[in-house]
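Only a part of the assembly is drawn; its chains keep their places, and the rest are absent.
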Amino acid sequence: MTLDAHVRTGRGTFEADVPLLVQPGETVALLGPNGAGKTTVLRALAGLLPLRSGHIRLNTTWDEPPSTFVPPERRAVGVVFQDYLLFPHMPVLENVAFGLRARGVNREAARRAARAQLDAVDLTPYADARPRELSGGQAQRVALARALVTHPDLLLLDEPLSALDAGTRPRVRAELGRHLREFPGCAVLVTHDPLDAMVLADRLVVVEGGRITQSGEPAVIARKPATDYVAHLVGLNLLRGQADGTAVALDTGGTLIVAEPAAGPVHAAFPPTAISLHPERPSGSPRNTWEVAVAGMEQHAHTVRLHLDGAPSVVAEVTPAVIAELGLAPGTRVWAALKATEIQTYPRA
Amino acid sequence: MPPVLVVPAVLGLAFLVVPLIGLLAKAPWSTLPQRLTSPEVLDALELSLVCATLATVLCVLMGVPLAWVLARGDIPGRGFIRALVTVPLVLPPVVGGAALLFALGRRGPVGQVLDDWFGVSLPFTTAGVVVAEAFVAMPFLVISVEGALRAADPRFEEAAATLGASRWYAFRRVTLPSVAPGVVAGTVLCWARALGEFGATITFAGNFPEKTTTMPLAVYLALETDPEAAIVLSVVLLAVSVAVLASLRERWIGG
Amino acid sequence: STGSGGTPTGSSAPGTGVTGTVTVFAAASLTESFTRIGKDFEAANPGVKVTFNFAGSSALAQQITQGAPVDVFASAAPANMQQVADAVSPTAFARNKLEIAVPQGNPGKVAGLKDFADAGKKIALCAEQVPCGAAAKKVFTAAGITAAPDTLEQDVKAALTKVRLGEVDAALVYRTDVKAAGASVEGIEFPEADKAVNDYPIAALKKAPNAKGAKAFVDYVLSDKGKSVLADAGFAAA
């Protein structure tokens, strides 16, 4: 059930040429500036835009011009559209149940499943509302529920969380994350939010101007962003570990103290700017201090990115002045400090 | 509301309504009740309503799919097919009736097949009335539904397809409800046209009381002999159709 | 053989042996008179039912040509009868002649046929293609008048309607029409009318499903009882 695609297609004068390989159970995040072609790729995968050349295979061949083209309804896909596209004349519950009904599930069972899914996005009270009676954020959550309820082989999510408020977003993100981890298919997620990308996806693919400019695991990309756009976008440290209360034992060694207690496998994320560097072990509020060695330095516009080896290895962002003051050079050993409150944790598989 | 729209709208309404008032003014109101209850009138009225409704059902069953194929299907010569569909509109109804006789009459190629194989003969029967009305009225349905389908956003059908809906399922559950107002409008046009149909009916189905004499035929005959009666019959036809349309449409559209 | 050939549908009338349904295609201008004759015929022949198909003579002729199952055809003009190949010896059963129809009170002050040449008056005639128009043409030729009509109507009733509504000052229509129109229309007779007398032929049809019934009905129309009904409507005897 691997998605093996080489999307070569276009709309108008725009052309996309994006190879994609998504393993079963894997989630790939597609990132890129406006108009980069992310939605175009998703439409091609869904079967809404035929390829010009290349191929899309998942179990069988879905699209391979000129011989094969499987229409969308015979691809096991679920799509969350950027503008939701809820059916305006159906109540919310019917919208969510639609995919099941279309696949022949009986009305009662479909409604039951739809209700459960609505519950997961906190919209149970809106089951009987019409889409035009929903707020923007509510509509987006319905669209998400509608795509998830059929458990498709390939999930395509076009900015599924963009309209959600800051309070709802972590909850829905966690629910989406749980869903993505549990389900055995492939998922492709378009997002502008680096945190969504890093937390939800196993791998990032950065698209610019219809071409892939970088791809890889979030941590790897964050450490070696190929372009300024990527650096800006994925400038997060993302570590895996096992939480036990406020202590997270990291898979790569070391322990982080975090503010919110958790249990079990988690992601711990913090921006490179959160790491401060000290010549000696600092005292004071930072709960986490550990010794690191400078492994590499990159000059950016006004800042310097430091790759620091230690337990854990992290990326830090500092001003050039710091480099001079602390005399940093590859190999220099310094103390890293990181406040517990700077670290966000998210449950993982 | 802007006068530049309201003024022509009022003019338009007046243009349609003033002649009706003229008609009502000429109606022999005093003798109306007894004329109304005459069995011929009631028979013709019933026949008209039944035939127009059956014809409309026929038109909806065939016309809505045809409209969809024209609007969404990727078929060659679509412009020509669409123009063909418009033809029965342009055909003077009497000629339309003659054309139906040529094709479906006892001597027509299709009529002979129907007769030989199924023992069905359409001319001069109530079924023939339905066929004649459907022939004349169907283009109205097809063209207005196609217009509505073209104005509808096809992206909802795309969304339905990604949810696993076959084109037929998407058509039923997504497309059709979203163009409901257009379909209702087309159905109303179709029904009204069928109800008022005269020329094709009298030519193809003849004018047999209780079998094929619909209200318009009765009106025509009455015009020959008793113009006041013709006006009464017309007024009855109008009143019934206004009542049916006014009560049904708000309900359909409200749904 | 009286009554012995009865059909399951009903008893037969004594003397005629007629049973079942008689289908009559008749010109629209015969609607009233034939409806009455039909009732009388049914009364005289219990168990027989007469069904009429009233329409324009030419439409009827065409329907018969296309194979309509019909027993009797009564046309408003011999020409239409001739279109029907299998009519059995058509017989004229009534005749009609033209009359000037003017609105009540004669607002256009029409005195006679010569006023039809006055371009200042509004005049309706039948189109030449229909029987009353053909008759009008004969009349004008006979009178040596070039008519100046404003409209050529599709049938005589349409011309009469224009008079009735006062839209025209005069029209040439049949006497029966003026009679049927009652008080709203005044008739003016004129001598040339006799040059264009219109015969109404009736005939049973060769392939009549109910041949006996067809003959009986034709006979009834030609009988005195039939003639008196037609005379009441303003037709002259053929």
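Read from first to last, the chains carry the letters A, B and C; within each, the first residue is number 1.
We adopt the following convention: a residue touches a chain if its C-beta (ideal position, glycine included) is under 8 Å from a C-beta of that chain, and two chains touch if they have at least 3 such contacts.
This is a predicted model, so every value here is computed, not measured.
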Protein chain stoichiometry for the whole structure, using the labels that appear: A x2, B x2, C x1
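Going forward, only the chains that are shown with their structure count from here on.
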Contact graph of the chains (line, ring, star, complete, other): line
Distance-maximising chain from chain A - centres being C-alpha averages: C
Where chain A and chain B are represented by their mean Cα positions, the distance between them in whole Å: 56
Separation of chain B from chain C, taking each centre as the mean of its C-alpha atoms, in whole Å: 32
Whole-Å gap between the CA centroids of chain A and chain C: 88
For chain B, residues that touch 2 or more chains besides their own: none
Of chain B, residues touching chain A in the complex: 155-156, 158-167, 169-170, 173-174, 177-178, 180
Residues on chain C engaged by chain B in the complex (per definition of touch): 25, 28-29, 31-32, 51-55, 59, 62-63, 66-69, 157, 161, 164, 180
Chain B residues within the chain C interface of the complex: 94, 98, 101-102, 105-108, 123-124, 202-203, 206-209, 211, 220-221, 223-225, 227
